[in-house]
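Complex shown without one protein chain; remaining protein chains in place.
Which chain is which? They are A and B, in the order written, and residues in each are numbered from 1.
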Amino acid sequence: MLQQFSYDLAHLIGATVLMAGFGMLYQRRLFAVLNTFAFQALALAAAAAWQAHVQNAPHLYATAAIALIFKAIAVPIALHWLVERLGIHRTVETALSIGWTMIVGVALVALAIMLVLPVTAKAAALTRESLSIAMSVVLLGMLMMITRRNAVTQVVGFMALENGLILAAVSAKGMPLVVEISIAFSVLVAMTVFGIFFFRIRERFDSLDLHFLETYRGDRQ
Amino acid sequence: MTAVVWQIVQIVLVLATAPLVTGWVRWVKARLNGRRGAPPWQPYRDFYRLLQKEAVVAHSASWIFRAAPYITFASVWLAACIVPTFTTNIFLAPAADLIALVALLAIGRFWTALAGMDVGTAFGGLGASREMMIASLAEPAMLMVTFSLSLVAGTTQPAQIVVFVLGGNVGIEVSLGLALAAMLMVAIAENGRIPIDNPATHLELTMVHEAMVLEYSGRHLAMIEAAQMVRLTLFMALIACLFAPWGMAMPGAGLPGILVGMAAFAAKLFILATALAWFETVIAKMRVFRYSDFLGGALLLGLLATIFLYVSEAV
């Protein structure tokens, strides 16, 4: 009974992460996207902490702390600062309308469930549910990267994707901490790179819409 | 036999508490805004006042304009009698399930929208057309919630869902969480609360429900407002009944059980009404053409709730 409860709560937190993924797709303002992302990271930290408690695995607390400090606080603040500093247009520029993005998102969740279910038919409900949620979060992150034009939203999409990976890692038992730290740092590095990249694009085109870059692609010439 | 008695108690109960719930929401909102606010029982006084006033009817209005308030009110009242509030042992429980409940609420909307168009003013048409657009997304969203509940509990009957949930057959489910979120969004839209509609304003460009009932006065207006209040109570009762049925008296419970059920119902109404007032204070009204994203989101959440069931329990 108690174990059932711990599973249920884990899934509920996982679903919160997923809902935050949908929330990011739903938002039209850049700051709202960043706030939603921070919320997603917070939920992720909660998921990791809960797993640490349930699995009695202290290293997962470290994961939770990393998620909380870097992703829920540092990265959103940095991005906020970037957006303000660069004077980026504060509405999300969409390549596909919000309604359709959400419909595609639901279809992707269905796809994730369909993929995971037969693979893990024999595994416990815990793994099935967590895996399908994590995979959905990853797919939604990708969807966000595809359907949003602005570079900032693409970075957020990338990091949401990575949140999904961490969610998968915490809920499947025992992924070594090393891997997580390396992921966390790679993200930070990526974040820095993106930041510099932003400045460069901005200097050159006075916009962060990636559309402007496309005219410089080699195959167009 | 007891079912009939409790049914009659409920019929009176929902009617009697509805104005208090709305009055309470208004009072809390006023306090949160830093105003003193009218006392929670002000709606009762308003009713009496409106009933004493003569009704003004436009020259161009037909009988639909005059019949609509009564039909709307009666249909909403009927719907409110079907949702279990303090006990599942009510006579009308098998008469309508959640699908029929959605449709019963649609009756009220159909008539109000027609009444809005009846006088032939631009405002009425505006309100009616927006209301129908909102309904065209909110109704399917609620049916999807019903769908996922029917998969969890194996029934679409609110009373049976209560029995199932109280039987301890169900833990915290992701699907239920999603369904609850969708249900809350639908409830906001159906009751015309912020961020979809603002119940406190007239003459705002974005108004929906108030635009339809602009021409009403006197006892007709009283009926329309009563219908709004009963609808709000109904949705709170529905959310409480489907997602937090604890404390509700089961068939066979004696008077103590019933009293516990009533106390629990009052507590739930109190919590939900206060939460609503708080939510309306902190959130801003939405643009009209964001409604489709909001309600489409509710519809998709309902759909997601259904799909997620396959993971958790392999239906």
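Basically, a residue touches a chain if its C-beta (ideal position, glycine included) is under 8 Å from a C-beta of that chain, and two chains touch if they have at least 3 such contacts.
Following the convention adopted for this analysis, contacts and distances are computed from a predicted model.
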Name per UniProt, for the chain absent here [options: "Hydrogenase 4 subunit B", "AzlD domain-containing protein", "Branched-chain amino acid ABC transporter permease" or "Fumarate reductase iron-sulfur subunit"]: "Hydrogenase 4 subunit B"
Omitted chain's touching partners, listed by label: A, B
Selected residue (touches chain absent from view) among B:V83, B:A237 or B:L303: B:L303
Of B:A3, B:A38 or B:A74, the one touching the omitted chain in the full complex: B:A74
Residue among B:L143, B:A244 or B:A275 touching the omitted chain: B:L143
Identified contact with the non-displayed chain, of B:N33, B:S62 or B:T201: B:S62
Residue ranges of chain A at the interface with the undisplayed chain: 97, 99-100, 110, 114, 117
Hidden partner interface residues of chain B, rising order: 11, 48, 50-64, 70-71, 73-75, 77-78, 81, 92, 94-97, 99-100, 103-104, 106-107, 109-110, 113-114, 116-126, 128-130, 132-133, 135-140, 143-144, 146-147, 150-151, 154-157, 160, 202-203, 214-215, 218-219, 222-223, 288-289, 291-292, 299, 302-303, 306-307, 309-310, 315
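Please note the rule applied: only the chains that are shown with their structure count from here on.
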Gap in Å, rounded to a whole number, between the CA centres of chain B and chain A: 36
Residue ranges of chain B touching chain A (in the complex, touch as defined): 171-174, 177-178, 181, 290, 292-293, 296-297, 300, 303-304, 307-308, 310-314
Residue ranges of chain A in contact with chain B within the complex: 4-5, 8-9, 11-12, 14-15, 19, 22, 26, 28, 98-99, 102-103, 105-106, 109-110, 113, 116-117, 125, 128-129, 132-133
